[in-house]
Every structure is written in structure tokens, then in C-alpha cells.
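With one protein chain removed, the remaining protein chains of the complex are shown where they sit.
Up next is subunit A:
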């Protein structure tokens, strides 16, 4: 029974839930205490960041110590990496820090960030001006060019003279290719540059169904194979997501492009938007067929492409890959089962995107840029440090089976080698042929260089249009490449939106800039 508590209380002055308010106030008080602390901390960060960057750019390389590391005070560098923290990471990092402490008097705080959070987290860290030293960056995640343009990274040109071994560890065409507006902002993790693209297939399934992989000449030829496997293994997913052409380039090679607008390098005319190009539409139609035949996982509309659960469950037959030398061993390690890799394109030529596909940059907020460079030199030239961070510790994570060859112990430390430095310093893993690095270098040397490599566009006048185009691309590409909707219908909507977003204005502007650039070349 409800009883009235006081005869005189009037509804307008009544205080419902007074005790709740008190609780709220107490809670708020507690939160405030914590918040104030956090606030102060941020303020300190903000205050210290600009000053450290000022001193860094001011002193430049003149003060970069060429003397022995022993004279240097010990510092801790912070390095942000894209990937989950590996197993046994603590012991491996302890060992890596022993090496770096001895050689350059520095230890590194390795900060692993989940791939899905990486872009956003780095935006926040850089936006807040948080002091850190090194960051992994690329053309496809934590955008290198955009961040460099907006001043997040330190220009390295002056610093590089102090670290000659780093400079010499890779060819000049790489150093030139990573330039943004004429300056170097990142150190490439030297690896395969122009490797052909292809597919990996589960080896046991290929053998079970006696599949002739050599019959595959293009993506189209996969359809009958998938039909055959799907009929025999109804529980299995054929591919995780659609790729309308082998990588969004077409099988004949990569067209040179600027901001995803194809450029004909014979006539220097800016052509169609890549994702709406006729060659892609052909691919979209094929992907629609695949979708209807059930080759994709049922939840392809919402699944994350980086999700590895299908591989872990052993339910995936094929994947799109870079078919570089040694890929089979590397992938077997990653997936936990043997695969056969079949290259399906010619080696691609070296584009800006390829050269900037994996780099490490130095933050403008770094208090010790010289030391950060020394660390980059070490990890790119010191085999022991590099292999420790890639493979872990001998005995714990791998066993030495030859002079330069190891056997991984399953389910132990493992981190993406391509984020960490010069891949040609890696031990041979398992059955990787001795020639793997020579083969890779041969491909790199033979690969043609993108004729657009030196061109960098000023995107300021078309920022709004590009932003809208990007939004349209993000909406429609996932639909089209996974065959979720009728391609003709979806293409019509896509093209409409591109036109409304100012596709033509972007093309005209890019054409203008390319013409201007051409007139300066020769």
C-alpha cells in the first residue's frame, strides 16, 4: 500500500528520488576526481608535445650523434604497431630490449594495437599530440600520405645522413618512392614490391579433388573448381569475400592511378574512377554469380575481412594473396594448415601504393628522433634483433635447423614480419627455399616502376569531392564485390552518386595538375 508521507507536501515542491540525487552527486564527485586527474595529464601532454617537436626540428641532424652509443643517455622509445600482442611477447621483448640497450642505449615500449582499432586509435593519438616515437603506417591503414601531409610525421631527409647503413639497406627507387611533397617521411619495410597476385588453396582439398591448378588462367576459371569443391564439402566456404579482379586492378596489370582515378600513361589522360571502370563491372557480375552459388560465407554482408575464425575452424578453401616467393611457408604458418599458392597475374609494376604499403615513420612528437632513427637502422640491418622480433626466442618459439634456417614451434610467438623491417634479413623458415630472398630481389629489380611515381597531387581544392566519392565507394564497393545486389542496378546508383559527388570536377583538377607536372618533366 502506498501511503502519503506528509500531509503538507505539495506536488510542485515535492522532491522525488532525493536519495537518488544524493547518490548521483556522490558518484559525480568521485568521477570528477578521476576526470580532473585525467584532464591534468592531458594538459601536460599537450604542453610538452609542441616544445619537443620544436627542439627536434630545430636541432635537425646536426646534432644527430655519430659517436658511439655508449655516450648516449638511455632512453625509452614508444612504437605503435598494428596487430594483437603475440604469445610469449613479454619474454621476446625483454630479449629485444637487451639487444637495443646494448647497441644503441635504448629500449622500446612495443605497443600493439588491434588491427580493427588501429586507424582510429592512431588518429586520436596524433590529434591529441601525444608524445611517441615510432609508428607503423601504410597506404592502406593509418594512411601514410595523408598523415605526412597533415604534419603528423617528421621529415627524415636530414636525419638519414647520420644512419648510413639504413640508407644503404635498400635501393634509391624506394627512398624516392616514399617521398611526399619532396620529403621522406617513412622508412620502408623492404620486401616484395611488385609480386604477382594470386590465390592460396588448402593443399589437402586440392589433392583430394585432384584439382589442376594450372588450368586457372583468370578469376573466371575458379568458378568450376569452386563448384566441384562446394558439392563435395558443403560446409566449407570457398572464399571469404569477393575480389572482382585480382586486386582491384584487372588481371593485365595495375593501371597507374591517382586517388583511384585511372591514368593512361601514353596519352596522360585521366580516365574512369577505378571502382566504376568497365573492367571492374565484369568482375562484379562474376562475383554476383559466386554469391548466388554460395561460395561466400553466408554472413559476407557483415563479416570483417580480417577475421581469422574461418581459417582457425579449417573451413576456408581459398584466399586471395600476394603470390610472392616463400608465400606458401609464410601462409602455412599463419593459417595453421598447408596451402598451395598459384600466381594469377604477371608481376605488378611498382606503384606508389606498393612502395608505401608498409613503413615506419617517426612522430613529430618524438623527443628522441635521432635515437628513433638509430633504432630503425638497427632493426633494418641487425639480423638478431629482427629475427627475435619476427620469430621469438630459440628453444621457446623456434628451433635452429640449419645455419640460417629455423623450424617454428607451433602456437608460439609470431608477429607480422612485414611490419618490422627489412624482410631480407629473415631466417629461412621450414622448407622455404634458400633462394627465396634472391628470387624476391630479382622480382623487385625486374619490376617496372610506375611512371607516375614522382607525381604527387595537391588534393586541397578537391577535398570535399574526394570525401564524398570515398563515402560512395565505401557504400557500394562492398555490395558490388560480394555480389550482394544486382550489379547493373547497383552500378547505376553508384555512378549517379559519383556524378553528384563531383567526379568530373576531380577529373578536371587532376588532369590540370598532371598536365602541369608533365610540362616540368623533360
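One rule holds for everything that comes next: a contact is a pair of C-beta atoms (placed from the backbone, for glycine too) under 8 Å apart; a residue touches a chain by one contact, two chains touch by 3 or more; residues count from 1.
Just so we're on the same page, contacts and distances are computed from a predicted model.
Trainee: Which choice in "Response regulator", "Proteasome lid subunit RPN8/RPN11", "Histidinol-phosphatase" or "Sugar ABC transporter permease" gives the name that UniProt lists for the one chain left out?
Mentor: Record says "Sugar ABC transporter permease".
Trainee: Have a look at A:176, A:218, A:431 or A:464 and name the one touching the chain we're not showing.
Mentor: A:464
Trainee: Of A:126, A:331, A:390 or A:436, which one is in contact with the hidden chain?
Mentor: Of these options, the touching residue for the absent chain is A:126.
Trainee: Counting contacts across the full complex, list the positions on subunit A that touch the omitted chain.
Mentor: 1-4, 7, 9-11, 14-17, 20-22, 24-25, 28-29, 31-32, 35-36, 39, 50, 53, 119-120, 123, 126-127, 129, 143, 146-147, 150-152, 297-299, 301-302, 364, 460, 463-468, 470-472, 474-476, 478-479, 484-485, 496-497, 500-502
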